[in-house]
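Removed: one protein chain of the complex. Kept in place: all other protein chains.
Labels for the chains are A and B, by order of writing; each one numbers its residues from 1.
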Amino acid sequence: MFDWKWDFTIEILPRLILATFNTLMAAGVGYGIALIVGLIFALAQRTPIRIINWSVREAVEFIRSTPLVLQIFFVFYVGPQFDLRLSPWTAGMIAIGLHYASYLSEVYRAGLESVPQGQWEACRALNLSTRRTYFRIIIPQALPPALPGMGNYLVGIFKDTPMLSVIGVAELMHTANALGSESYRFLEPYTMVGIIFLAISLPTAFGLRTFETWVSKTLGMSKSKK
Amino acid sequence: MTYAEFLNEHGARLIDGSIITVQQTILAALLAIAIALVMGLMRLSSNYVVRSSATVYIEIFRGTSLLVQLYWIFFVLPLFGITLEKFTAGFIAVGMNLGAYGAEVVRGAIQSVPKGQYEAALALNMSPFSRMRRIIFPQALILMLPPWGNLFIELLKATALVSLISVTDLMFQAKQINGTTYLSIEAFGSALVIYYIMSRLVITPGMRWLERALSRHMSRA
Partner (left out) sequence: MNEYPTRLNDDAPMVRFSKVSKRYGELTVLDELDLDVSANEMVSIIGPSGSGKTTVLRLLMTLEDVSDGVIYVEGEPLTHMERDGQLVPANQAYLRRQRSKIGMCFQHFNLFPHMTALENCMEGPIQVLRLSKQEARERSLDLLDMVGLSDKRDQHPIRLSGGQQQRVAIARALAMRPKVMLLDEVTSALDPEVIGEVLNVIRKLNAEHNLTVLMVTHQMGFAKEISDRVCFVYNGKIAEAGPPSQIFDAPQNPRTKQFLSAVLQAN
């Protein structure tokens, strides 16, 4: 079909698969950073200290309103201006981690806010400690509504890793570009990259949905019988 | 070099880039809306073939990266005899990608219109087309505006990727200025601020205004 070369496809496959591991690692590390920093962002917006509250909210808004690819360039190139050299990997992980931390902080916030005020009051009435209140009562209830958002952003960060190629992180897109310019053939590398992304993101999305239903059923919060 | 001098020297390029970004955003948004409406309605069709072809479109465009789609459209499509100019390839890729997300918004909104509305329209013996056009869609429109507001911001941000196929948008200009001056904070920082202004001071208030105008219009009608 359309001059598709199978032998070339097979030839480039090992390098693409190797690069897939880099892509997965970038997504995994970036998501790990985002999960933790996002929680810090979310909790910072719950403190009674006005200035922290306000500045974190504004920072989150700013990061969410501007393009990730520009943020990647910014982090990568601004360092050297102050004699601070970040490797492409470090700069990329900082940029993508912070970007998704902003998104996740909104997911956490919405999750926490979805727990009715009465639940906090009931914990107070039972004299539960703050830690117990969060871990035993509030978080288990905040989690199911937050899971779909968290899952979407896991898939989202994975699909955004190709942007890291612009500063030379050797993930899938970067490898496909290299393969293309070596051989002057773009059909197979780019198509294969597309297929690899589909092959990972579709099952992941499906798996996440199954996981969500399982969690809310396990916690007994859906009406269906166990 | 002060920031004022920087602006004096490079401000014109940032403005040129911003104009291209605005053009890309508007064209991509129009395409995304059209695709979203068609695909969203197709997803609700009772015909299996229609329904599943929309599903395939949506899953492919949501399941892969915009950058992959952009490169594919720009570098691979010519092999099939379809050569697009870079400007055209840029907004088509962005529009097709965001259109897939928009389709799910359209479908969701139509499905959240209460079933009683549909039944009442049926009881009045309205045709399927006018049921959708007169009764269901106007109510769905109000429901889908807030998520569209978010999608337009995502779309604006997504247009930054067209710089990678050398469309001379804001992102591209910032990169050029950075390349010649090494003033990274000024170049990329200014671009970040301009994008922020476009999202939060243009798109967000614009969509709010539209929501208010529409619900006023609907409650008067």
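Couple of notes before you dig in:
By definition in this document, contacts are C-beta pairs under 8 Å (C-beta built on N, C-alpha and C of every residue); 3 or more make two chains touch, one makes a residue touch a chain.
No experiment lies behind these values; they were computed from the predicted model shown.
In the whole complex the chain that is left out makes contact with A. Which of A:58, A:121 or A:182 touches the hidden chain is settled by the complete complex: it is A:121. Residues 116, 118-119, 121-122, 124-129, 132, 136-137, 140-141, 219-223 of chain A touch the missing chain (whole complex, contact as defined above).
Convention: only the chains that are shown with their structure count from here on.
Note: centroid distance chain A to chain B, computed from Cα atoms, is 21 Å. Those residues of chain B lying in contact with chain A across their complex are 59-60, 63-69, 71-72, 75-76, 79-80, 153, 156-161, 163-164, 171, 174-175, 178, 182-185, 188-189, 191-192, 195-196, 199-200.
Residues of chain A that touch chain B in their complex: 2-3, 61-62, 64-71, 73-74, 77-78, 80-81, 159-163, 165-166, 173, 176, 180, 186-187, 190-191, 193-194, 197-198, 201-202, 205.
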